[in-house]
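First, the structure itself, so that you have it in front of you.
Removed: one protein chain of the complex. Kept in place: all other protein chains.
A, B and C are the chain letters, set down in written order, and residue numbers restart from 1 in every chain.
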Amino acid sequence: MKRGFGSDNHSGIHPKILRAIEKVNESHAVAYGDDGYTARVLQTFKMHFGEKAEGFFVFNGTGANILALKAMAQPFHAVVCAETAHINVDECGAPERFLGCKLLTVNTKDGKLTPELILPKLHGFGDQHHAQPTVISISQSTELGTLYQPEEIAALAQLAHHHNMYLHVDGSRFVNAAAALNLSFKELSADLGVDALSFGGTKNGLMMGEAVILFRPELAENFKYHRKQAAQLYSKMRFVSAQFEAFLENDLWKEIAGNANKMAQLLAQKLKTVNAVKIVQKVEANAVFAVIDPELKKQLLNDYFFYDWDENRNEVRWMCSWDTTEADIIHFVETIKIFLR
Amino acid sequence: MKRGFGSDNHSGIHPKILRAIEKVNESHAVAYGDDGYTARVLQTFKMHFGEKAEGFFVFNGTGANILALKAMAQPFHAVVCAETAHINVDECGAPERFLGCKLLTVNTKDGKLTPELILPKLHGFGDQHHAQPTVISISQSTELGTLYQPEEIAALAQLAHHHNMYLHVDGSRFVNAAAALNLSFKELSADLGVDALSFGGTKNGLMMGEAVILFRPELAENFKYHRKQAAQLYSKMRFVSAQFEAFLENDLWKEIAGNANKMAQLLAQKLKTVNAVKIVQKVEANAVFAVIDPELKKQLLNDYFFYDWDENRNEVRWMCSWDTTEADIIHFVETIKIFLR
Amino acid sequence: MKRGFGSDNHSGIHPKILRAIEKVNESHAVAYGDDGYTARVLQTFKMHFGEKAEGFFVFNGTGANILALKAMAQPFHAVVCAETAHINVDECGAPERFLGCKLLTVNTKDGKLTPELILPKLHGFGDQHHAQPTVISISQSTELGTLYQPEEIAALAQLAHHHNMYLHVDGSRFVNAAAALNLSFKELSADLGVDALSFGGTKNGLMMGEAVILFRPELAENFKYHRKQAAQLYSKMRFVSAQFEAFLENDLWKEIAGNANKMAQLLAQKLKTVNAVKIVQKVEANAVFAVIDPELKKQLLNDYFFYDWDENRNEVRWMCSWDTTEADIIHFVETIKIFLR
Partner (left out) sequence: MKRGFGSDNHSGIHPKILRAIEKVNESHAVAYGDDGYTARVLQTFKMHFGEKAEGFFVFNGTGANILALKAMAQPFHAVVCAETAHINVDECGAPERFLGCKLLTVNTKDGKLTPELILPKLHGFGDQHHAQPTVISISQSTELGTLYQPEEIAALAQLAHHHNMYLHVDGSRFVNAAAALNLSFKELSADLGVDALSFGGTKNGLMMGEAVILFRPELAENFKYHRKQAAQLYSKMRFVSAQFEAFLENDLWKEIAGNANKMAQLLAQKLKTVNAVKIVQKVEANAVFAVIDPELKKQLLNDYFFYDWDENRNEVRWMCSWDTTEADIIHFVETIKIFLR
């Protein structure tokens, strides 16, 4: 298949992570997480996220999100999120289905929630007729490639806790944010008051695997049952654990996410002077959103794979990945320039 | 970790299957199954299961079961199964949770349903007060290591269809059955009237991955939405597809399942003359169920890992796997004999 | 308790309807709807709604809505509705809980959906990542006291059917609309392409009881099971049936709803010249929405019961009921005028 900028999950397995799978493929290990590999990496999580952090592996991003939310929400609760949130747009209603909860969606310009945007949704507390707002869910980095600054997250956590609510972070690209902001995982989660994190691996070089990180012991109490009942308990779990171990070892995650971010910056920079391409969101992580000439788009799609974001506005999304190269970028921009000549 | 007979998911990845993962780890592929690898292997499924068979990959056995059942059952329906069925005992209530359905459980001696055992559950049709029986679900091979003969499955399919019901087969060890009975997949499913099959890979040498095979087009119609909403849609799907391709290529599955079955036979045969061990179920697939002396059990657990099946009866379960060797069996039996001396 | 304009369910049972309950309180009747009274009134429904209309009694408005929607929607579907819809705001998330569906909410000025407002929500058809839009749900009369004209409903039905979707009407105040528009039930539902109707009784003089009217036979097929499973099957059903029979007999509903509508008109008219009260929605059914001076509100609440609609905007809601009298209105307006002097 042709290379492209379709999604960061179009790339394959990072060689070091594949090597880790191969390495633990030896003899027998107890299934469902009761193996030594898993115990070890969950301990490593505590080093990265703080002592109180409890980690649980799940299969995919949707699984991580619905289970992280389930740890905090009962069916009569409501989850406040951006209208563009993955949990709202891209999970086929899995949150409503699994949680029984209402999503209270908020219109944003850049995929980012603010206290001002959220406040109008925070009413009806104690009124039996209204789904009770209980979780604020944000994505870091956002679905629009933008980033929350640490103090912005802290402000949302404060707002949430002030209303006896929780703050959830959909971090399918959490490492892209951590790399871009040059912060440790703990500095970007526990230290800011985050209560639960969907910690993504698949979009950053794993074959498969995400983790739910819970920062309050009471949230973790029944997690294992919810996970099993959600059909998200991995059987030969050592093979997920090994991937995450490699991901964290010697800050491989930073190299991986850092490359994806850097390539997005490079792409944005090289397109700055191209009039037929208008970049419409801040490029802060590994995505570039641009409005482009429809003829140019058609031409580009002959050689590269990428998605429309909003066909009506001629807006497209270009995602960079751990395996995106400078040559990819240069060649892509060249193709654009040749077309425009 | 010490080797043992704990479960067929304690073993690792078969080398040929790991090789297949490595081989497709090249450049980019569209996610969520829209890649060429997946298209190819789903076509191969049709060769194995018949032209009408539609295959869908999911993460794990529980995911396969609840989604196969969801294709057939609405919340007011009921699923008839053996009391020992995995869907009843080992899935933490996931079927009730995801389907909203009642399980009508039947007591059996050997894990096998028969028309006679099922009939008393088939009443209340049309009565709004009663959950409507809609699916008969069997396991092949069963959780007790026994097998349905083809004609027994055909009889159950006939019973089901006579009542406008469906027949589902939980085949997390379907290949063990096919190998033992020396039948093709089609001969053991479509040809007998099976409507839906959970087709297992993980317990037979895959790293992870199961498939749902639906034998009626109307059952497949909305499957993709149910799968996504159940958080069972794999992102980098080529890596599951590749495993299944290797699994089917040159009948690797037969080699894998055949070895596990053969080792169980060997173990059973060698224990036949050992008085302290009483084998309590027919050994027809890759499991040996035995009542053993508690002191012997204690001693064995020092060297080998395996599970109690029923502590009150001193019944244990020994599972053989694709990687169980004759040496494993011989050494295990030796350990027993030494203890008994 | 003091009288007021709190809600049309603050009033009691219309005397003729209470009489009907008393009249059927004789000897024995089979439970759960298999009685002659129920058969008779369901037949009467066909006279009012058309031969294809199938009626089912349920307990309350939320029950009617979730069951009407369940007849049309699977969990991976989405329901488009106004942000102010009762199903979105006032049912504590019951639709998400019972259906597993996503609600796609639309901002409106007057509680009314239009094709233009709906169209941006109608995308992603066939895409497994997105909840599939399947139902358009409107309220007639709306939660803001406004009315859809017949041709407006017809246009929405056409839009829905063009996309293989259904049109649902939350008609907890359907008779208010029918009385105001001087249309028969059929002219205001079946003839316009409505597929399912929640037909309200409680807010128009019944003690309790609503009906779901389904206009396509396939929607009614499994309704009885859904109703039972939703715990909405009334045991001594003759007592609901009798109420509805009286409600329909000699167009009692028209007298009831007509009075409520007329009183709202009267109230609106008498307040037209009062500067401290600004009516902010068209008064088309039995509700008056007004922005009023906060001091005036405080004073009024001493004597009358009514609710804030939007405290930030000083907006209140005054509902009229079957038992609201001209004296009520005159006295209420007098109280306002006295205060303003």
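In the analysis below, a residue touches a chain if its C-beta (ideal position, glycine included) is under 8 Å from a C-beta of that chain, and two chains touch if they have at least 3 such contacts.
Everything quoted here is computed from the prediction, not taken from an experiment.
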Statement: In the whole complex, of C:Glu22, C:Glu83, C:Asp251 or C:Asp310, the residue touching the missing chain would be C:Glu22
Statement: The one of C:Thr146, C:Gln229, C:Gln265 or C:Asn286 in touch with the missing chain is C:Gln229
Statement: Touch assignment to the omitted chain, from A:Leu42, A:Ala64 or A:Leu233, lands on A:Leu233
Field: Contact partner of the left-out chain, one of C:Phe45, C:Phe59 or C:Phe289
entry: C:Phe59
Message: With the missing chain put back, one of B:Thr44, B:Thr105 or B:Asn314 would touch it. Which one?
response: B:Thr105
Message: If the hidden chain were put back, which residues of subunit C would touch it?
response: 1-4, 6-7, 9-13, 18, 21-22, 24-31, 35-36, 59-63, 66, 91-94, 97-98, 202-203, 207-208, 225, 228-236, 239, 305, 323
Residues belonging to subunit B that touch the chain removed from view: 75-78, 88-93, 96-97, 100-103, 105, 128-131
Task: May I ask you to list the residues on subunit A that touch the chain which is not drawn?
output: 32, 74-76, 100, 128-129, 132, 222, 224-229, 233
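Quick note on the criterion: only the chains that are shown with their structure count from here on.
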Message: Over half shared numbers or under half: where do the identical copies subunit A and subunit B land at their interface, same or different?
response: same
- request: Report the most central chain, judged by the distance from each chain's C-alpha mean to the global C-alpha mean.
  value: A
Gap in Å, rounded to a whole number, between the CA centres of subunit C and subunit A: 42
- line: Taking each chain's centre as the mean of its CA atoms, subunit A sits from subunit B at a distance in Å of 33
- line: subunit A residues touching 2+ other chains are 91-93, 97
